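Omission of a single protein chain aside, the complex is shown with its protein chains in their original locations.
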Amino acid sequence: MQKRIEVGILGATGMVGQHFIKFLQGHPWFDLTWLGASDRSAGKRYKDAMTWHLAGGTPDSVANLVVEDCKPGNAPRLLFSAMDAGVATEIERAFAEAGHVVVSNSKNHRMERDVPLLVPEINPDHLKLVAHQHARGWKGQIVTNPNCSTVMLTMGLAALKPFGITRVIATTMQAISGAGYPGVPSMDIMGNVIPYIGGEEEKMQQETQKIMGEFRGDHIEPLAAKVSAHCNRVAVVDGHTVTVSVEFSSKPSEADLIRAIDVFKSLPQDRNLPSAPARPVIYMHEANRPQPRKDAERERGMTVFVGRMRKCPVFDYKFVSMGHNTVRGAAGAAVLNAELMQSEGMLD
Amino acid sequence: MQKRIEVGILGATGMVGQHFIKFLQGHPWFDLTWLGASDRSAGKRYKDAMTWHLAGGTPDSVANLVVEDCKPGNAPRLLFSAMDAGVATEIERAFAEAGHVVVSNSKNHRMERDVPLLVPEINPDHLKLVAHQHARGWKGQIVTNPNCSTVMLTMGLAALKPFGITRVIATTMQAISGAGYPGVPSMDIMGNVIPYIGGEEEKMQQETQKIMGEFRGDHIEPLAAKVSAHCNRVAVVDGHTVTVSVEFSSKPSEADLIRAIDVFKSLPQDRNLPSAPARPVIYMHEANRPQPRKDAERERGMTVFVGRMRKCPVFDYKFVSMGHNTVRGAAGAAVLNAELMQSEGMLD
Amino acid sequence: MQKRIEVGILGATGMVGQHFIKFLQGHPWFDLTWLGASDRSAGKRYKDAMTWHLAGGTPDSVANLVVEDCKPGNAPRLLFSAMDAGVATEIERAFAEAGHVVVSNSKNHRMERDVPLLVPEINPDHLKLVAHQHARGWKGQIVTNPNCSTVMLTMGLAALKPFGITRVIATTMQAISGAGYPGVPSMDIMGNVIPYIGGEEEKMQQETQKIMGEFRGDHIEPLAAKVSAHCNRVAVVDGHTVTVSVEFSSKPSEADLIRAIDVFKSLPQDRNLPSAPARPVIYMHEANRPQPRKDAERERGMTVFVGRMRKCPVFDYKFVSMGHNTVRGAAGAAVLNAELMQSEGMLD
Partner (left out) sequence: MQKRIEVGILGATGMVGQHFIKFLQGHPWFDLTWLGASDRSAGKRYKDAMTWHLAGGTPDSVANLVVEDCKPGNAPRLLFSAMDAGVATEIERAFAEAGHVVVSNSKNHRMERDVPLLVPEINPDHLKLVAHQHARGWKGQIVTNPNCSTVMLTMGLAALKPFGITRVIATTMQAISGAGYPGVPSMDIMGNVIPYIGGEEEKMQQETQKIMGEFRGDHIEPLAAKVSAHCNRVAVVDGHTVTVSVEFSSKPSEADLIRAIDVFKSLPQDRNLPSAPARPVIYMHEANRPQPRKDAERERGMTVFVGRMRKCPVFDYKFVSMGHNTVRGAAGAAVLNAELMQSEGMLD
């Protein structure tokens, strides 16, 4: 029987922190016993330190936990970071230095040379990068997951990588939950499209190349493919949709591509990690799917759905990819990263 | 002083018909005196033959007009067609044969060799194609405007054509009003994205090539550029937004492109046609514009707004284009086409 | 161990039928083995006979069932009716006559003298009415559940009945899912309120009096209280919200009322019926709850949430009541009715 592992959350009172709490409810390996937040919240019971913004109510198991300062000390070794970008750099480093394993959803360390930008189904070998973090004098480690819109794009592309991806143009239609709380004012998004999300396009372009790149001992050689992203906010609660046109170096048929998606499985499935979906990517044959409100919650939010594979008059093929941005694109992604680490014996 | 011209509407009871009625209110040249619809409505007063679906109420000037059968006879010479695709082919032909000028928003005749697919600011010379319709034995003519999403794309591209457009990948986020009434069920689109609109992508791809093609005496030579469209429905009432990545044969700077948009004017502006906007395309410098709910209604809905011109890592540049789908993309487009014809003396 | 009972659905292809299918998945007593629909669908596999409109996909267990005609014959004895009002009267009667137990969500028979309008937590004794249906020459029975908005009102009032309800004024804000599919056109409801739902106010007013009335042997003596309803459609997917002002003949304190809600339990809870929520009504103390998007799905959609109990300057108190219209207000309500019948030995 699996020995249970205590875990904590850095930035537990924000909306991403709440998603972590929700996702970790009933986890078979991890016990959430520690919640860290800013000075303002420290010392209060969790239920008094925040307003719960997710559907349903504050889980009983955390409601009465006393929130702690985000300083190394009595926190468990494994910490999920849901910190705001404004403070994550220093705090995550301090915890890593002090020997904690920081599995972070924050963007701050993602593009650093010795930090894995990990998607267990795509690049589990990138995890080896953490060995080089010792050179920083850290006793612990930082592992990151991608930006939520990057996940939907790269999962859609993952199964197609063997056909030789050379160029990608993607347009996102992103849910409001991706912006946290209070996040997007309703006066801005109701019945509207906002064709801009600060920094998002650069993240999608760079992160995709790193995630799909190759591990070369002490660094990741980025995928040579060129990637261009157009990022938009739409009036959807959960679920990021991405349209993708892609050019391949080989000449696959439509059937080749769909078959590749249908059979795509990876290490998390082989190892039966608790948060791994049975199938990381599911191809939907209906003409008008996937759709965020109807499909994002399926498979516990951990599967990315692809549909509408068809010829592109400019590149080779085009398709749609959609997944749950706060689960597969945030909290669930990080928890799956931690499960991969545990299955590698890295948390012992 | 302009002699007033009587006009009618084919398909007056549907939603596009209602948009025509609304747009023609107070028109300085055209008097709406005739409304045609199906057998079911013929003989009734307009107000009793339909339910008015647009904001505001049924204009008084048409409420008591008696709806007629869509058969040539006592209809005025100039007719705007808002007919459903299922019936437009035969009916529009019958009117053209009988000597009427049919200015149609329907898709049925758009791609025919001798029918202009007209955007007055882009290809006013295509109007000459109608001369060849005599060969069909028609005493009248059919002139068409593009599909609503095509308009937003081609207007965005029009000013950039001199730089040599070679490849275009576009993704639309289209308003529900584009689907008519009852149109999209709320259970399908509330808080959702539908990544599919039947036939829309093919229309955008083909129509763009014809609109931006060259008049060669008896036909249009399509633009050689390759065009790929991804069409999506979003929870917006009015205004289609399009993200565009474009490759040029020349190497313009970002400033060159914005300047080209800023100075873009065309025949409708020169002739001061009543429905012509002062500027057909306006470039917005704010980081997060244009937006459908905030910008579509500006300039009476006849201007297309472009923003976010920036380098594309895959092609040369990318930008956003947005305009009012039922005005610039439908009723207003057709009325402007008729105004161009009148200014050419074709309605005398 | 409970013997499993085969059940069928009349009107299985419509949206209410789909809600029944979804709700019956994994039911501990009932096995869904029979699907009835119109001639048009009969003979097809279920997955080919309809388009699935709910989140998630068509459950595997029914996808390949062959749809049957809605005629008595080989259908199981227990049938849930999700039929349209236009056809329910005759078909439900035919099945009851032939010996089936029809547990109906349709409005058609609700107000008939010998038909129970049943809410198991409120009026389980009304079930005795069915004995009088023999007088019709029926071998079977018809039992009904209320209109979805009536459920949210009566559940909110149920615990307060001992204080002597004399007058009630209620305003609903109803979800679009209550209108079926295609239901409300998006052009009508996006960013809008429709202050009218045909027949709904009369249903809420009459049904409330019957549900809360007293069983008198061969009929129900309606509650003497006067009830007035204002029914509105709002842009919500699931969950009907009702504001209620209520006058009592006794003079309870606010604390009395909240306590009455807190301790309210009834037969379904005592008997631990499978679909009975642990608490039929939960009082929420937050100032701005309940809310449909955040609370309707809780407790499997079977609990009604009440909040904001406060003095009413006109009547005695006012409050808000909210519940899941397609679960507690439709499919779940009917299934709970059948469970009550089973617990009474009426399905043996």
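Just so it is clear, A, B and C label the chains in written order, and each chain counts residues from 1 on its own.
Just so it is clear, contacts are C-beta pairs under 8 Å (C-beta built on N, C-alpha and C of every residue); 3 or more make two chains touch, one makes a residue touch a chain.
Not measured: the values here are computed from a predicted model.
Peer 1: Of C:Ser38, C:Ser61, C:Thr89 or C:Thr243, which sits in contact with the chain we cannot see?
Peer 2: In the full complex, the listed residue that touches the missing chain is C:Thr243.
Peer 1: Of A:Ala96, A:Ala235, A:Ala296 or A:Val314, which sits in contact with the chain we cannot see?
Peer 2: In the complete complex, the chain left out is touched by residue A:Ala235.
Peer 1: With the missing chain put back, one of C:Val115, C:Val234, C:Leu257 or C:Ala276 would touch it. Which one?
Peer 2: C:Val234
Peer 1: Among B:Arg93, B:Arg259 or B:Arg298, single out the residue that touches the unshown chain.
Peer 2: B:Arg298
Peer 1: One chain is left out of this view; which of A:Ile189, A:Ile220, A:Leu273 or A:Met302 touches it in the full complex?
Peer 2: A:Ile189
Peer 1: Identify the residues of chain C touching the omitted chain, counting contacts across the whole complex.
Peer 2: 167-169, 171, 173, 190-196, 198, 205, 226-228, 230, 232, 234-237, 241, 243, 245, 287-294, 307-308, 312-315, 318, 320, 322
Peer 1: Which residue numbers on chain A touch the omitted chain?
Peer 2: These residues of chain A touch the chain that is not shown: 15, 53, 176-177, 181-191, 235, 237.
Peer 1: On chain B, where is the contact patch with the chain that was removed from view?
Peer 2: The list for chain B reads 54-57, 190-191, 237, 293-295, 297-298.
Criterion: only the chains that are shown with their structure count from here on.
Peer 1: If each step moves to a chain the current one touches, what is the fewest number of steps from chain B to chain C?
Peer 2: The least step count works out to 1.
Peer 1: So, comparing each chain's Cα centre against the centre of all protein Cα atoms, which one is closest?
Peer 2: If we average C-alpha coordinates per chain, A lands closest to the whole-structure average.
Peer 1: Measuring centre to centre with CA averages, how many angstrom lie between chain A and chain B?
Peer 2: The answer is 42 Å.
Peer 1: Would you give the residues of chain C that are in contact with at least 2 other chains, written as numbers and ranges?
Peer 2: Each of 190-191, 237 in chain C touches at least two other chains.
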